[in-house]
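All protein chains but one are shown in place.
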Amino acid sequence: MVEVGLTHFLVVSAFLFAFGLYAIITRKNAILVLMGVELVLNAANINFVAFSRYSNYGLNGQLMALFVIVLAAAEAAIALAIVLNIYKTFGHVNVDEIDNLKE
Amino acid sequence: MSESSLISLAVTILLLPLVGFFIVLLFGKRFEHLYKLEVGIISVALLLSIYAGFVKLTSYVNDTIIAQFTWIDLGNVPTIGHLTVNLGIMIDNVTIIMLFVVTLISALVHYFSIAYMKGDIRFSRYFAYLGIFTFSMLGIVIADNLLMIYIFWELVGLSSYLLIGFWYEKKSASDAGMKAFLTNRIGDIGMFIGILILFTNYHTFSFTEIFNHISNGVVPFGSNGWLTAAGILVFMGAIGKSAQMPLHVWLPDAMEGPTPVSALIHAATMVAAGVYLVARIFAMLTADAMLVIAVVGAVTSIFAASIALTQNDIKKVLAYSTVSQLGYMVMALGVGAYTFAFFHLVTHAFFKGLLFLGSGSVIHSMHHEQDMRNMGGLKRKMPITYITFLIATLAISGIPFTSGFLSKDGLLAGTWAFGNLTGHYLIPIIGFTVALMTAFYMFRLVIMTFHGEPRNQHKYDHAHESPKLMTIPLIILASLSIFIFYTPNPVAPADGWFYNWVKAPQTVVPEEARFEFMKSESHEIEGTVNNDSHGGSGSGSATITHSEMYEHAMHAVHYPAMILSIILAGLGILFAFLMYHWKKIDADKLAEKLKPLYNLSYNKWYVDEIYSFLFIERLLDFSRFISWFDATIVDGIVNYSATFTRGVANITGWFDTYIVDGLVNFTAFVSGFVGLSFRKMQTGKVQTYIVYVVFSVIIILLVLRPF
Amino acid sequence: MDFANLHLSLSNILPEISIAVFLMLVVGFDLIFHEDKKLIPYLALLGLIVTGFLVVRNMGITDSAFAVTSMNSGGMVAVDPFSNYFKLIIILASVIVIFFSMSSSEIKAIYKRSGEYYALMYGMILGMILMVSAVDLILIYLSVELLSLSSYVLAGFTKLRNRNSEASLKYIIYGSAASGMMLYGISVLYGLTGATNLFEINNILQTTQINIFTLSFSIILIFVGLGFKLSAVPFHFWTPDVYEGAPLPITAYLSVASKAAALALLIRFVHSTFVGYVDTNGFWDMISVFDWQTLLIVIALFTMTLGNLTALWQKNLKRLLAYSSIAHAGYLLLGLAVLSNAGMSAVMLYFLAYLIMNLGAFYVVMLVSNDNDKESIDDINGLGFSSPLLAVPLSIFLVSLAGIPPTFGFVAKLNLFAAVIDANLITAVIIALLNTVVSVYYYSRLLKHMYFNKIEDTVAAIKVSKTDTTIVLILAGLIIFFGIFFNNVIEFVKNSAQLL
Partner (left out) sequence: MQGFPLLTLLTFIPIFGMIIVLLLPKSAENNVKYTTLAVTSIQLVLAIVMILNFDYSAGGVFEVSSFQFIEKVAWIQIPDVAFLGTLKIDYFLGVDGLSAPLVLLSTIIFFIATFSSWTIKKSPKGYFAMYLLLNAATMGVFVSLDFFLFFVFWEVMLLPMYFLIGIWGGPRKEYAAIKFFIYTMLGGVFMLITMIGLYFSATEVLADGTQAYTFNLLALMNQNNYLTDGILSPSNPDNWRFMAYIGLFVAFAVKIPMFPFHTWLPDAHVEAPTPISVVLAGVLLKLGTYGILRISFPIFPDITRELMWYIGLFGVINIVYGALAAMAQKDYKKLIAYSSISHMGYVLLGMASLSSVGINGAIFQMFNHGTITAMLFLIVGIIYDRAHTRGLNDFGGLANQMPIYTGFVTVAFFAAVGLPGLSGWVSEALVFVGAFGVESIRTITMIGMLGILLGAGYMLWTLQRVYLGTLPEKWKELKDVDARELAMLVPLTIIVVVLGIFPSFVLNIMTTSVNSLVDFLSTTLN
């Protein structure tokens, strides 16, 4: 039985970060893209909490995680509002088809 | 009369025509008779210069009067010291004689022109131009330094340009003016370089100061070679102005100008300025330089004479004859016959002026017909013109009792002596050959024009003797072509006053650069032996004017030369009569037999064509090339080297297309990894952007290598 | 965690408090006066003026707020001349942009919602003035997010055209991705050092051996977040699209104010975290864990080159100005890349100049597009003849942007390049100067359109209110004035270039 240590958390967080970015880059649907963003934020959160827990760094990390959760919520709210607005104007939420502004 | 008042007199003579020029030019259109002012002014100038000559020759005959003033003061120049550019006036006997010759011929031409130019639309302008010419020519004459000569040298070039192209509506006239100016400029560049060599070394333009430096043993850049070069380069100015080979081409064309102008400028005075210039720098000419000058003169004289043999245009014949005679004078200076060269300059001025005015008279009466083949028998219609013309012809042919005989004989003797002393016999041989040819073509001209039957009856019927205003100048000049004005003894020019007034200056060239016969050792040896009464040294005079050895040699060949030249002149005249008067020899058949030679001569040795092909066309090609090069390559390189400038070339119209293309290339180069273009990168798809960001992070990591 | 002297800390952050209070006032005002929104902008202005006074009051102070006594740290917020300078810059920009908004037809069209508009703007301001003084990674992230969230909304706020929404969407996706990466970087940095306070991190970096690769990775991720705000290449891609899509006042605001905050943050981040000591000549001796200079120079040169070259062929005025602002970010980064007090103060001066000329240019563009609802470069054809009072100031702004004397832009550029040359970065300066020449191209192209291009019919002059004309003229006047008498400005900047 391997004891769960800092490294495991870090690996998980790294994967989350990578998957999050992957989702941001590849998903067509704006909602899914935003979920990718959430993944990235949560990857960072895992880091914060893990570092805070496994080192003698004090509580700053956990504090940060709380802030991030709050901000993520706010960001999601705003993002969803914008996506809604996009749906109203374009009739779809396909991020890669919204490219009128370019060059 | 003091020296300073003589100087002021000379300045007055100089400035009078300039005043005339300005007044007539500015107001000539409004006041029709203003030309009379110019004529009056030139007459006053003539009288003044006669007076000046009288004063100089009576009171200061052996003096050289110099007055200088500072023209430009360059202050205390580093390494040189106080540097000024001075101008000044020098009056010696040569000056005073030239003053007289120039003002006299100028005045006569003025009178002549009143009749000749009557009715021309730019009548008063013409007199204004004559005024500026006279001014410039007098400037050359009285200058005491090379710079001033150069200044007036260019100014006579200007007046020559203006007068040759006087009838500028004719393209040939304006072409000829341009040709004259440009051809002269070529020579002037050389002259200017020569002057620069002297100035660089001596920081002065003044003749006397330069000569002083040289006689003190200071040669340009420490080498006699440079002294020779300076001499030859300054002589290049003379090549241009005096129409020597290879820059002679402008003078025949210059006959496009009004005939009195040809008489004044292109026969009597301006073209002689070259000879005058060489005479001025005579003292500093090295042996090599003199030899070059002699050869140029000799080649020119025979070359031009050979062309004159076959020309049919009366003025062209005279023009080539002028070139030939100028070659004579230059040759004479080259061989050291200073006095006779100058003597010939003066006599030639009178009789060639006369010939041109005479031909003007003929042309005038024939209603501007210049082709001799349309003339003939005119001596009955125009007796005065004929007689005066004949006198001049005799003079130029070197027949005894004429002025030309005196000068030419001395000149030929000089070349012969030179041949004897140095072994360069080709020069005297050419000299004598030219004498024969001169007599021939001049009489050919006289016969074709005045003798025989009229070939164009219509024109002949309308011909008439010219008005007095034209004939009187002819008569005056004709009388000046008689020996008596120069010497009491018609066969011994050395007996005359001229010989005493004009003496060759003492050479200042270092010993080793002189001719063998001019070295002072030989001079000492000869000096003890000979004290000839003909010697120009002027017994008792302190200044030794020329190599005694040369004088002696000249004296030795004086009579043989005289006899030979008379014989040759006679032969020439005989041939002319045989061919054109008595028609014993058919000229046409002869021409047919010597077809190639005849063609060469008739077509002036194709010099114009060769120049045109070799230089003018090539120059124009080259200039077109440069222009193309400029517009395409230089501009192109500058534009294209920086890609962004490329857009400028296309700013209007397809600016964007091009700038974009340019940018695509440029940015591809700059950004390397990013891809083809920034613009393409901006796809509008936000996810693509994030991909870029992710890759950038990786690349930055790789670039910074933090491991 | 006990704070040393909470009272003093609170007094030090009075400007931030003031902004927060006025933010609530604006919201409350909006709720109370349902119909009449006329007074809201004036309230906003008042808040800014009050804040401005508070900042000025803080001017001489070099102190920190919320310092933890138990730790040798600078606390959460630094109150120093540097932050005050940037706060003033932000307030100045905000004031101008409020004037902007008052006359912009786009904002007028959403008159009903203008309460929210100004409230969001206050959110941005609060974020920004916290950014410029934040010395703790937590506060840094929070303030950046505060700024971002408000600006995401504002970018698409008007909803008048499709492009508003599009801009908003792009901005939020790009922005949240970037800030996510930044956050991840922060978390890694936190893991490496165990601290969130910049000074503490500095301490640890100097004393402890740290895995350089991981550290670099985290720093680069943080730099992504800052570079995104600064629109530095290659994190700039959102800029043209969002600038073009957003309403003009917001574009102008984003191009100046948020850039100022990001720049200040970057400077502080670099200076507080990575500088070992400052030598007598004012050069920063960096802790050798990360090659900031190379990174900044490369990024700076790429930024200005790309910005300028791409701006060359833009036809939309806003887009053109967007690329031009990218290019200017390049110059600013180049100044920072010197890593010296000289470079820093040069950047600060440059930013002031940039603020005036860029806002001025946007102002005129807005006035033109108010009139005909277009932003194409062809819409200013003949402006020089139809409305010289707009064209001449615009010309002055453009000339200043191009860096031609006697304008403020020139002085600033000269000062900046002087600092770079002084650091012997000659090649960089030459590239930057060549860039200047390129920029002259497209600026002069605008001049060409205004003055050279024929207008078929005599176009009627653009209707402009007196206030707008006055503001534009004042801005143009300032450009010229500071171009000639830059004594006091440089002196002021010099005094402000002091970090905690």
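Here are a few things to note about the model shown:
By written order: A, B and C. Residues from 1 in each chain.
Definition applied: contacts are C-beta pairs under 8 Å (C-beta built on N, C-alpha and C of every residue); 3 or more make two chains touch, one makes a residue touch a chain.
No experiment lies behind these values; they were computed from the predicted model shown.
Considering the whole complex, the hidden chain is in touch with B, C. Checked against the full complex, the one of B:Tyr51, B:Phe123 or B:Tyr168 touching the unshown chain is B:Tyr168. Only one residue in the set B:Ser2, B:Thr200 or B:Ser223 touches the chain that does not appear here, and it is B:Thr200. The set of subunit C residues touching the chain not shown comprises 281-282, 340-342, 345, 384-385, 388, 395, 399, 404-406, 410, 414, 417-419, 421-422, 424, 426, 429-430, 433-434, 436-437, 440-441, 444-445, 447-448, 451-452, 485-487, 490-491, 494, 497. In the full complex, subunit B contacts the hidden chain through residues 29, 71-80, 83, 150-155, 158, 161, 165, 168-169, 171, 174-175, 177-178, 181-182, 185-186, 188-189, 192-193, 196-197, 199-200, 619-620, 622-624, 626-628, 630-631, 634-635, 637-639, 645, 648-649, 651-652.
In the analysis below, only the chains that are shown with their structure count from here on.
Rounded to a whole number, the gap between the C-alpha centres of subunit A and subunit B is 97 angstrom. Taking each chain's centre as the average of its CA atoms, subunit B and subunit C sit 78 Å apart. Inter-chain spacing, taken between the CA centroids of subunit A and subunit C, is 27 Å.
Contacts with at least two other chains are made by residues 679, 682, 684, 686-687, 690 of subunit B.
Shared interface positions of subunit A, defined as residues touching 2 or more other chains, are 21, 24, 33, 95, 98, 100-102. By the touch criterion stated above, subunit A contacts subunit C in their complex at residues 10, 13, 17, 20-21, 24, 30, 33-34, 36-37, 40-41, 43-45, 47-48, 50-51, 55-58, 60-61, 63-64, 67-68, 71, 74-75, 78-79, 81-83, 85-86, 88-90, 95, 98, 100-102.
Touching subunit B in their complex are the following residues of subunit A: 21, 24-26, 33, 95-96, 98-103. If you check the complex, the residues on subunit B that touch subunit C are 644, 647, 651, 656, 659-660, 663, 666-667, 670-671, 674, 678-679, 681-682, 684, 686-690, 692-693, 696-697, 700-701, 703-704, 706-707.
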